[in-house]
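Remarks on the structure that follows.
Removed: one protein chain of the complex. Kept in place: all other protein chains.
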Amino acid sequence: MSTYVLVHGAWHTGAEFEPVAAAIRKAGHVVHTPTIRGNRPGDRKDSGLAEAIQSIVDYLAEHNLSDIVLVGHSYGGMIITGVADAAASRIRRLVYWNAFVPNNGECLNDMVPPTYLGLFDAIAAERGDGSVVLPFPIWREAFINDADLETAQRAYDVLNPHPLKTFQDKIALKTNPAEMQIAKSYVNCTEDTAMPHGLPWHPRLSQKLGLFRLVQVAGSHELCFTNPARLAQAFLDAGRD
Amino acid sequence: MSTYVLVHGAWHTGAEFEPVAAAIRKAGHVVHTPTIRGNRPGDRKDSGLAEAIQSIVDYLAEHNLSDIVLVGHSYGGMIITGVADAAASRIRRLVYWNAFVPNNGECLNDMVPPTYLGLFDAIAAERGDGSVVLPFPIWREAFINDADLETAQRAYDVLNPHPLKTFQDKIALKTNPAEMQIAKSYVNCTEDTAMPHGLPWHPRLSQKLGLFRLVQVAGSHELCFTNPARLAQAFLDAGRD
Partner (left out) sequence: MSTYVLVHGAWHTGAEFEPVAAAIRKAGHVVHTPTIRGNRPGDRKDSGLAEAIQSIVDYLAEHNLSDIVLVGHSYGGMIITGVADAAASRIRRLVYWNAFVPNNGECLNDMVPPTYLGLFDAIAAERGDGSVVLPFPIWREAFINDADLETAQRAYDVLNPHPLKTFQDKIALKTNPAEMQIAKSYVNCTEDTAMPHGLPWHPRLSQKLGLFRLVQVAGSHELCFTNPARLAQAFLDAGRD
């Protein structure tokens, strides 16, 4: 029996991981699905990356969790990297699911194609509260391409505006991921086109982990909505010793 | 219910798409499988790309088709791009299946590895009627690698000599694919080695579509012969809203 902590991506909360968590619990494990500061109902949208990371560090401390498999999705890769740097002793293995892998001094936007950067700035300027949202056509075609339209729309409706500052803040790390003395896995969905193809998730970002275990599974960036049971199996294959 | 129009590749006719069409019809849709000018029984083999495109534009007009999902395979990507430029109002979504994606002024040969160009020229010079054929060893190993020998041979026997001029003519487009205001999908067979590996179909050509939906499926460049039902499902996943 292991303890899994699933850390969501931008625009999501922990609630969207519940169907995945249920499948992992069925296999006999304990699963936590915290929501990062900035994405919780009522949170201000001008908070930054350090506070986001700290909110998960605090969660682990409050629940006194140790020997955990810490999973991060997309933007959640920024978070679990920061958490591992701050609380390494609590973590048995890091699992990145189509996630950003930062070295010290990098921000999420450093790993994103230029076309997204301009788009996000324009959307945030219009919204005015520090948050950015994803236009539906990009979500439907490039993020959840394996869904039917109804699932794509239903999933889109539960997203929350994301604090743009968390994409711009540079992460402060004592140790880069490749040098961390923690086991690491990368789960890659083979139809994930959220990062356009000149800049794929894998191997561009996965190889920043140094020695890591690759697990691949068919599906889009949002397999948590389209096939949570299959995603849970991928997390189990990635998370075991 | 949607209307699908399946546009075949070089050396093929619409007839080879019939098993795929049957599976799409079973799902409740209307399917057309026209044959491009230059590949119809009795066609001259010195016709060019503009006439080939026009033959499908005419087909859509004659059958008064609108709101269609227009699918193009391989060379058929040249055709559907030209048709979309000429008759955008009839089209709901373009689906490229391991297909060429041209910008204005490009020809198919611009996207093909040099080794094929010399080979095609030599074969056409020997044939003398403007047509080119594919040598069986290339067909068997690089185009239909997922078939047994009997299927590979039977499929080869139905191919027709292809007008080489359609590979050499530069396409004239008012709008490049990335800027077209039509939804777009790319279906990529993961074992398709018809384009040697320094020059793959995806993402090299798919990314010329701008925002598009990726659908991947196991199989070769000729999945229409080796697993038409699976290919039909990929077209349905690619063609839905």
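By letter and in written order, the chains are A and B; residue numbering begins at 1 in each of them.
What we mean here is this: a contact is a pair of C-beta atoms (placed from the backbone, for glycine too) under 8 Å apart; a residue touches a chain by one contact, two chains touch by 3 or more.
If you're wondering where the values come from, they're calculated on a predicted model, not measured in any experiment.
Chemist: Identify the residue among A:Thr3, A:Asn109, A:Thr166 or A:Ser206 that touches the chain left out of the display.
Modeler: That would be A:Ser206, which touches the missing chain.
Chemist: Touching the absent chain in the whole complex: find that residue among B:Asp67, B:Glu141 or B:Glu179.
Modeler: The missing chain is touched by B:Glu141.
Chemist: With the missing chain put back, which residues of chain B would touch it? List them for me.
Modeler: For chain B, the residues touching the absent chain are 137-138, 140-142, 145-146, 148-149, 190-191, 193, 196-198, 218.
Chemist: In the complete complex, which positions of chain A touch the hidden chain?
Modeler: Interface with the chain not displayed, on the chain A side: 183, 202-203, 206-207, 211-216, 237, 240-241.
Criterion: only the chains that are shown with their structure count from here on.
Chemist: Please report how far chain A has to rotate so that its Cα atoms sit on those of chain B, a copy of the same sequence, as a value between 0 and 180° in steps of 5.
Modeler: Angle of the fitting rotation, chain A to chain B: 120 degrees.
Chemist: When the C-alpha atoms of chain A and chain B are each averaged to a single point, how far apart are the two points in Å?
Modeler: Result: the chain centres lie 38 Å from each other.
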